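One structure is given below, encoded as structure tokens.
Apart from one protein chain that is not included, each protein chain of the complex appears where it belongs.
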Amino acid sequence: MSIVSLMTDFGLKDGNVGVMKGVIWGICPEAQIADLSHLIAPQNIREAALILLRSAPYFPDGTVHMVVVDPGVGTARRPMAARLGAQYYVGPDNGTITMLLERVEQEGWKTEFVHLDKPECWLPDVNHVFHGRDIFAPVAAHLARGVPLCELGAPITDPLRLDLPKPERTPDGWLGEVIHIDHFGNLASNIRIEHLGESLDNKAHISVKLRDAEMRGLVNTFGERPAGELVALLGSTGNLIVSLVNGSAAARLNAKVGDPFEAILP
Amino acid sequence: MSIVSLMTDFGLKDGNVGVMKGVIWGICPEAQIADLSHLIAPQNIREAALILLRSAPYFPDGTVHMVVVDPGVGTARRPMAARLGAQYYVGPDNGTITMLLERVEQEGWKTEFVHLDKPECWLPDVNHVFHGRDIFAPVAAHLARGVPLCELGAPITDPLRLDLPKPERTPDGWLGEVIHIDHFGNLASNIRIEHLGESLDNKAHISVKLRDAEMRGLVNTFGERPAGELVALLGSTGNLIVSLVNGSAAARLNAKVGDPFEAILP
Partner (left out) sequence: MSIVSLMTDFGLKDGNVGVMKGVIWGICPEAQIADLSHLIAPQNIREAALILLRSAPYFPDGTVHMVVVDPGVGTARRPMAARLGAQYYVGPDNGTITMLLERVEQEGWKTEFVHLDKPECWLPDVNHVFHGRDIFAPVAAHLARGVPLCELGAPITDPLRLDLPKPERTPDGWLGEVIHIDHFGNLASNIRIEHLGESLDNKAHISVKLRDAEMRGLVNTFGERPAGELVALLGSTGNLIVSLVNGSAAARLNAKVGDPFEAILP
């Protein structure tokens, strides 16, 4: 039983996601396929990288994550498959794996990358603008069936990595930025649990500044405060976030990705 | 072969639904998973309760319905699993089951409730703000694998019930309210087929009043009338509804959930 996860910026109305499932099941009929997201902002590789990082740890060993956010489709950018620890990535070599790869390397897990250069592993006709259907879906299905990575392309060692903003140490704490706004309007920063360290023993004295608001003290969960109050807390994947209880912090603060996000430590 | 249905207010863009599928398949690899809705209005437990009521009867015995509309996540509200007739519910004990439970009790089917209090049945680390991933998904997967309900928590007998508005008898018929607006803009009321009784033998003489419109006579289906006409009829789950043929009754009437909805019987 193999699992394939799909993430794209294709949206849900045109049938393109379903078509890729048809291709996968044509090669690996028993694959379980989970949609991670098809509402990545068009061409937003960074958003895909973040969601891949947050999602992969919750999938079983052997899962194949196929991600197609691919503004360079049909150009010289390489189609790629990778082993990242006990899981696989299939998609363009355009930096989508940056954040997950960093985590895997920190853990010391095995990595392996191949340039997908074997047309015999793809659909017979490859269209210039839909590699998701014609290259990546067949390759993901082969991996799901147990074909070894090395049979799908020639080894490479230099996958593209994005240059992502990191939070900076300040005299008072950390200065990061908003990196994601979720469906509820929660604002996630790139300041993580690791940055806060021992200050977390003293949560009530950590403050967060974002736009013109200051949140004093971290809460554990939304329901600790009344509806309509802004709160700061650690989100479900360890990032420091700002939320509005039963509402949208993004709308309240008129915040957007890239806004400065500051943590003041005791 | 076990079926799990998922309903949340998580939206579809952030990967959180896919992550829960990864967790479920990690424990129960053969589960068939159906998304019921992930577009429940944020924190709208009542909407989730209605869709659960309408959907459950069409799933096979043994289906596990996991519903996570959970404004109280991480607070004192109990995580719960329940047997409702031949199916299961997993999610917060916050009233989501109210309408389905009422139906199950009317039918005289067996019910059973447990407080999910056994961390050994969950993911090893439980985050305060994502019980869907860390508690409910693992528990749903255990149920799908056949683990008995009683092994997942201590029995309870007082699940929370919402106090839902019921239609009132009037001299002329029934006074209810709009309880749901669907994707097409159809307006569903809480007046049901059971309330209309023998009047249904005389459909042409039932009238419906909503906002400033009056619909005289119930039709059987939309296509009986020309495009652009407002019609009243029994919807697919037995509720009295108002529709605009090939259009949105909600937009035409500027109607919203809670608006008075009146049935005049012959």
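Chains: A and B, in written order; residue numbering restarts at 1 for each.
Everything that follows uses one rule, which is that a contact is a pair of C-beta atoms (placed from the backbone, for glycine too) under 8 Å apart; a residue touches a chain by one contact, two chains touch by 3 or more.
This one's a predicted model, so the numbers in the text were calculated from it and none came from an experiment.
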**Complete:** Omitted-chain footprint on chain A covers residues 9-15, 17-23, 25-26, 29-30, 33, 42-43, 71-75, 77, 127-130, 133
**Fill in**
Omitted-chain footprint on chain B covers residues 1, 3, 5, 7, 12, 32, 34-40, 51, 54-55, 58-60, 63, 180, 182-184, 220-224, 233-236, 246
